[in-house]
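Note that one protein chain of the assembly has been removed; the remaining protein chains are unaltered in position.
Take a look at subunit A:
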Amino acid sequence: MLFNLNLWQKVSADLFSHKSRSALAISSIAIGLFVIGTLLGMMDLQLGSMDNAHRQSQPSHINLILRQDADVAVAKTIKNIDGVADIDTLTQFTAQFKTSPSAQWQTGTVLFRADYQDQAYDRMTLVSGSFPRDNRIAVERLSARFSGLNSGDSIEFSTANGSEKLAIDGIIRHPFVKPPAFGGQLHFFIAEELAPIFGIPAHTFRQLLVQIKPPYSEEKARSIAGKIRAQLAVSGIAVNATLLQHPDRHWGRAIFSGIHLVLTVMAWASLALSSVLILNTVAALITQQTDQIGIMKSLGARRRTIAGIYLSEVFILSLIALLIAIPLSWAGAFYSSRWLLDVFNIELNGFVYSAQALSLMIAGGLVAPLLAALWPIWKGASMSVRQAIASYGLGADFVSHGFDRWLERTVAAWLPTLYAVALGNLLRRKARLLWTQSVLIIAGVLFIVIMSLIASVNLTLNNELARSRYAVRIGFAQDQSADLVNDIVRTIPPTVAVEFWQRLPAELLQGDKLIRQSGSLGLQMIGLPADTTMYRPLIVAGRWFDPSDDRQKQLVINAETAELNGIQVGDTVNAKLMQQPARAWQVIGLYRGFAGSGYAVEAVYAPLSAMQPDSLNAHKHAFALLSADIHSLAEEKTYVDALKTAFEQQQIKLDFYTTLAKLEQRRFAENQFRPMTRMLLGLAVMIAAVGGIGLSGTLAIGVLQRTREIGVLRAIGASSSAIFKLFMLEGLFHGCLAWLISIPLAFLLAEPLAKQLGTTMLGIELDFVFSLVSVGFWLGFVLILALLAAYLPARQASRIVVRAGLSY
């Protein structure tokens, strides 16, 4: 036994006779443990549930998005390709709809499958009502919630023959839908029989879903996808994009990895805060009991015994906190996961608590408080009897180091005395200052990093916009002749110039081996005039095309793909277009992709004149790029509507996926990134709030420890407002110091962190800019936070009456 019954009685008396102090210590530890348990438990629960939901949907390994409608008979030929286990099909297209006669037309996604009751892959599950049949449609679950639509409502669709009103009779969960809250379109499901009213032939499909024979590997899937594309090409069907999916890993993992990075930082910041609070509480306890320590030592107590008493107290407090935090964190992990997964359309069915989170809670909950308390306890236990018994004056806790003397000479001596007192108090307990500051500094750095991320997203979008000189890119469902398109667009103001591009699905090979690519939706060769004026990507090595490249077999490829395969400028690669034999092309430049390696079709640029002899539709084009004198979204919309009407009148179908208006695209991109950046900002604010609580706790302990000092100040004439001001100033100094330190740290960390967050969470390669304005914003924010945090302790201090203060 560490010590006898009497000393255990002292331990219990210390804990029970100061109930508010014990409650503060327990809640300090419990808050930190709760946050850690909730966040780490949530991460494991989320990833497990996401992967589980992914597996349950029977994900296709290869999803080929076709450029045109293909007859179901074609699909059957794919089944015979070596390595293919089975296939499924569906069609997804965009359509205009409105929810009421007075509402505006909106663009939505409409989807149909041959038989909803017999879905092989990418299964869509019925949430309520019925699967689509006849004229009755279903709405996607997230779309229903986002738009308020429900069974019984009607939707008016723009159809091939005018418009059609269709009633909603069911709600369906789609496993791969982009949440409308994150900028996704509303999704509707129709029966296959309704397809012709949208101008889509019956018994056709636009997406081919394939599972390959086990075992799955990305390389194998890519190779089989190549064979399927070649087979489709034989039937004259081009593939717009090829999406590969891991059978066991949910597609949202990439997005969550960024969120989890931030959550992990937050979890550890909470543990740090928790340690600060326990350190403060124990330090206050030791200060209060200094005379008791002196007496125990004078009676023969050893340093180890005294340290044992106080460490036992901390251990008991930690154990109680742990017992409180564990069930609360289970509930926290469950409910927060359920909420977040719901945003991604995933239902959380069961609860499995993370063993990792539990073990970290136990380890962190018992070890961190003891470690935090060790120093003040050991220092207290090591005090001599003389020091302990004689520590009645002010400054028993103040040891003047060289730094204090330097500060006193250089700064404090020039400050008004009240400011000098506040500054001295700030720096009095350096370890506590360090811990309190660390949480505020982390919050500040995160805030500035996220604001820099937002500024960088804007800069990147602006730069991309500046590289694109066209106003509108028209994508055709089928290649069109330049003359015909020219005749149409030249009559529509404010068209200034037109340029024609071609695109073909491509495979690049080094020797006869397919190269690995950074984009997961496949490669596409984009042919453009060697003297193009409409677009110029960001070239990171080599050069862009010039007129001398006309008819030359030269390529500009993605820099990330080049790096993956060790391709240098000047190297030769083989390119296979459609079913044509592979031919040698020389790489003359590397560009940096705007979108990252997520779900993107990767472009390989080539001179149009060099590519056309290989293509099936020579002298016809997939794209028309129009430059026009447009300065606003409204002007752009009028122009695009006029173009669409003109092409519709000429029976030319546009491809909704590849037709884009530049300003609208930019707004869409901004809206797409906004929820993520807002969430990150929210987390930074939460960390700041945690820092604020820590600061408030530090100041509150300061009030407790300096009660006698407050009494002396009162005795020499300090008014309540002077005492209040003193603690408010200390809070403000904390805020200013955290702000000052966070600036250089943020400056150093902003670029790598923002770029990393840009890649993992937003899927874009960022042009970085440091947000100077955020430095100003953070100053305002941290000062307000500091004032709020200081208010209660300052008020408490100002209410201490002189006698109570002096007798403390």
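Convention: a residue touches a chain if its C-beta (ideal position, glycine included) is under 8 Å from a C-beta of that chain, and two chains touch if they have at least 3 such contacts; residues count from 1.
Following the convention adopted for this analysis, contacts and distances are computed from a predicted model.
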Identity of the absent chain, which is to be given by its UniProt protein name, from "Na+/H+ antiporter subunit C", "Sarcosine oxidase subunit beta", "ABC transporter ATP-binding protein" or "Sulfate adenylyltransferase subunit 2": "ABC transporter ATP-binding protein"
Sole residue of A:127, A:371, A:685 or A:806 that reaches the chain not shown, by the stated touch rule: A:806
Selected from A:17, A:117, A:417 or A:632 as touching the chain missing from the view: A:417
Contacting the left-out chain in the complete assembly, out of A:722, A:749 or A:772: A:722
Contact residue for the chain not shown (choose from A:88, A:709 or A:767): A:709
Subunit A residues touching the omitted chain (full complex): 392-395, 398-400, 404-405, 408-409, 412-413, 416-418, 420-421, 423-425, 427-428, 708-709, 712-720, 722, 801-803, 806
